[in-house]
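One protein chain omitted, others in place.
Here is chain A:
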Amino acid sequence: MEGNAIEVDIKVPNKTRYLSLIGRIGEDIARELERYSGDRETLAYHLNLVLTEAMVNAIKHAGPKEPEKLVRIVITIRLDDLTIRVYDDGQGFDINSIPPPNFEELEDRGRGIFLIRSLMDSVSYRKNCKENILEMKKKLV
């Protein structure tokens, strides 16, 4: 994985049983990066986690158009820039309206986007003409 850009484009059924498969791909990428000087096992965990959280998010927001739908995940590495895009065709949501978790109150839910935001440098969620795209970027230094 030197110099040249890499793009991994995956489609998996929108079922939680595929979370470990997607997470493992993130871990493998972290371990194979040649230029990364940080802690590889921590990066592996973080990529596993953001991919898992993003895919769960896509499953939750998936549209009802077809019973057996796919989640598309594109991972791009160009020099020191890692970009993950996760596509869903559901209603979508306003990512900026999601508050950080209230640490004083014990909620069962609401930590997924917080974790993604904590571990990636930038996160956006936008709609194009046919789908929503959750885009997460991280500088690999």
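Remarks
In this section, a contact is a pair of C-beta atoms (placed from the backbone, for glycine too) under 8 Å apart; a residue touches a chain by one contact, two chains touch by 3 or more; residues count from 1.
Everything that follows uses one rule, which is that contacts and distances are computed from a predicted model.
The complex appears with one chain absent; UniProt names that chain "Anti-sigma factor antagonist" among the candidates "Yip1 domain-containing protein", "Glutathione import ATP-binding protein GsiA", "Anti-sigma factor antagonist" or "Transport permease protein". Screening A:V56, A:L70, A:I95 or A:I133 for touch with the missing chain picks out A:V56. Counting over the whole complex, chain A has residues 16-17, 19-20, 23, 41-42, 45, 48-49, 52-53, 56, 59, 101, 103, 106-112, 114-115, 118 touching the chain that is not drawn.
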